[in-house]
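All protein chains but one are shown in place.
Letters A and B mark the chains as written, and numbering starts fresh at 1 in each.
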Amino acid sequence: MEVEKLVGIISEEVPRRKTPIYRVILSFVVRDFKVWWTYKFWLLLDISGMVLFVVTYYIFSLITTSQQVQEAGYVIGGYFTFALIGIAFQQYVHFAVQSINESIREEQWNGTMETILSTATDFRIFLLGEVCFSFIVSSALLLMSLLVGFILGARFYVTPSSILTAIILTVLLIASHMDIGILSTGVIMKVKQGSPVTWAFSWLSQLVSGVFYPLKLLPWYLEWVGKAFPLTYSLDGIRLCLQSGKDLTSPVIITNIVSLVIFIIVATPIALYVFKIGYDAARRDGSLGQY
Amino acid sequence: MEYAVETSDLTKVFENKEEGVKQYIKAVDHVNIKVKHGEFFGLLGPNGAGKTTLIKMLCTIILPTEGTAKVNGYDIIKEPHKVRSSFGWFHGETGGRSLYWRLNAEDNLKFYAYLQNVPKDIAEKRIKALLEFFELTKDSKKLVKDYSTGMKVKVMLARALLHNPPILFMDEPTIGLDTISAVETRRLLKALNSELGKTIVFTSHNMFEVEQLCERIAIMKDGRVIADAPPSVLREMLRDVHAVEVEIREVDDLSKTVEALSNLSIVKKVMDAKNESSNVIVRLQVDDEYEAIPIVASKLHSLGVKFSAVRRSEPTLEDIFVKLTRGEET
Partner (left out) sequence: MKVEELIKLFKDDKPRLSSEVIHVWAVFWANFKIFLSYRTWVIMETISTVASIAMYSFMGLQVDATRVVLAGYGEVDWLSFALVGVATANYLWMCVSRLSHSLQHEIREGTLEPIITSLISMRSYIIGQSIRGFLVSGYFMLGVIVVGIGVLRTPLIINLETILSFIAVILLMVLSYAGIGIMAAGLILVYKKGDPLTFLFASVTEFLGGVLFPLKYLENFPILYVMAWLMPYTYALDAARRILLNGATLLSPNVLLNVTVLIVYTVIFIPLGLKVFKWGINRIRHEGTVATY
C-alpha cells in the first residue's frame, strides 16, 4: 500500500453520526462473549464451583434446625431453602460487582483501558457495556443453582404473582449493586487493587445481610448496619415471596421495594461521582494504564 | 575460547496456532555470527527482523529450534548456568517493565545483586555508584512505579552492569532515554568496551549510534544476516552511489517539486524526502554531485522554491540499511 493511497482512504469524508447506545453496548457484549468463549474451560469450572457450593450448604443444613428460620416468617423449605436463596443471590451480586472491577482491571492490565477511554465513548456507557455480559452469565448461574437446590430438596412457592415480585426485587438488587460496582471501581482506579476490596465487602454483606441466618440472630448494632446494605432488603423480600408466597400486595414487600428504590436514587449520583473522581485522579497522575 | 559469542546455524521457529491451522514463523534463520572478545558488535534490522529473539536465545531465555551457540565458550543449550554467569542483559523494548514496580530502585538492584551472587560490600558500592551515575540517587527510595520511562530504563541498565559481566547484550539501550542520558550511556558503553575490554552486542534502530559505536555490524532481515562487516566496508558498498541533498525552507506543493526534480535528466531517482525541524530534506541520487548541484539549484529557483542549501550528501548507514533490507541489488 502506498502512502498516498492510504492517506486517500483515511481522509475520505464520512459523516460521523453518534452510534446508538444499544449498538455500543452490544459491541461490548459480543467482544466479551468472544473472549469468554476462548476459555470454555472456565464455564465448566464456574458451574462445578457453583454446584459444590450448593451441595456444601445442603449438607450443612443437615446439622441445623429450621426453627429460627420459621420463627422469622419464612414458611416453607426450611433452613436449606433459606440458605440457598441467600447464597445464590449473594454470589450473584458478588460476581457482578467483582466482574465490573475485574473487567476494568483486565483492561488496565492489557493496556486497552487507555485506548477505550480515548475513543468517543461516554464512560457511563463504557461501564454499562463492561457489565452487561457478566450479568448474563451470572443470571444463568443463579438459575442453575436454584435448580440444583431444588433437586436436593429446596422448596419454593411458585405462583405467578410471587415469581413476578421476586423478579422485580432481583432487578432492583442488580441496579443497586451496579452502583456499588461503579463506586468500588472508582476507588480501585485510584488504589489499583481490586479483589481485596470486593472480597471484604462481600464478607461484610454476608455478615450483616442475613445470608445464612435470620437477622433476628444478630445483635441490634449489626442489625442496624445491615439496614445500609441493599442485599438485606432484597433477600428478605425474595425469601418472603419464594418461601411464604407473599407478593406486591403485602406491606412488608412494599417496604422492601421502597427501601431499595431509595437506595438506588441516593447511591447512583454518588457512585458516578466517586467513579469520576477516581477516573480523573488516574488521568491526572497518568496511571490509567497502570495496575 | 577464541570468540565471546559464536553461533552455528542458530535457528528459531515459532509455532502459532491460528484458527486451528498451525503456522510456522522463522524468527531466526540459520544465523552464523562470531563476535571476538572485546569487540563492540552491532545488530541492525527493521522491526521483526529477529534481533531480540536472537539475543534472547543467547541469554538462554528462548531455546533454539536448531543449531546452537557459545557464549563465553559455554554452550547455551548444554551449559545454561555457566552462560548466565557470563553476560548482562538489557531489554529496552519492555518500556520499563521487568522491574518490580512496588520496590524502589535500590531494592530492585539489591535483589538482582543477590541473585547474581555479587558479594555484599561490592554490591553496595556499585549500586551507589550506578545510581549516582544515572542521577537516580535522590529518587532511589521512591517506588519504581512512580518513575518515568527514562528512569526505569536507567535502573534496568544499572541492573545489567551490576555483576560486572564480561559480555553485555544491549537490546536497544537508549530507547526511552533523553538525549543527554543517551549520550552519557553511549560514553559509558564505549568506555566499558575500551577500558575494561567488555564484549558488547548492541542492537538499535538508531543508525547514527551504531555507526558511532560499533566496530562491526550485522544487518538482519527476516531472520537472516544479510550483511556482516565493519561500518567502513559497508559504506564502501555505496561507493558508486552519488547523492545530493536539498534543504527546502518553504514550498507550496512538495510533491510537485519532488516530481519536477526527479524529471531532471541528471537525477537518477529520489532517495527520500523527510521533514527535519522546519526544513524538508530531499535526497537525490545523481551521476555526479558536482555537476548536479547547480542544475538542481537553478531548477528550484525557477520553481520559486525557497531553499537554504544544495550540497553533496555522504552515503550513510541508513542508505545501506534501506538498500539491503528492501532487498535491492547490492
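A few points about this structure:
Rule of thumb we're sticking to: contacts are C-beta pairs under 8 Å (C-beta built on N, C-alpha and C of every residue); 3 or more make two chains touch, one makes a residue touch a chain.
Only a predicted model underlies this, so the values are computations on that prediction, with no experimental measurement involved.
Considering A:79, A:126, A:233 or A:263, the position touching the chain not shown turns out to be A:79 (whole complex). The hidden chain makes contact, of the residues B:159, B:216 or B:323, with B:159. The residue from A:171, A:200, A:228 or A:254 that touches the chain not shown here is A:200.
Residues touching the missing chain, restricted to subunit A, are 39, 41-42, 45-46, 48-49, 52-53, 55-56, 59-60, 62-65, 67-69, 79, 109, 191, 193, 196-197, 199-200, 202-204, 206-207, 211-213, 217-218, 222 (touch as defined at the top).
Contacts to the hidden chain, counted on subunit B, fall at residues 12, 14-15, 27, 53, 56, 59-63, 81, 84-85, 87, 89, 91, 94, 97-103, 107, 110-112, 114-119, 122, 125-126, 129-130, 132-133, 143, 159, 161, 163-164, 184, 187-188, 191-192, 195-196.
Please note the rule applied: only the chains that are shown with their structure count from here on.
Chain geometry summary: the mean Cα position of subunit A and that of subunit B are 50 Å apart.
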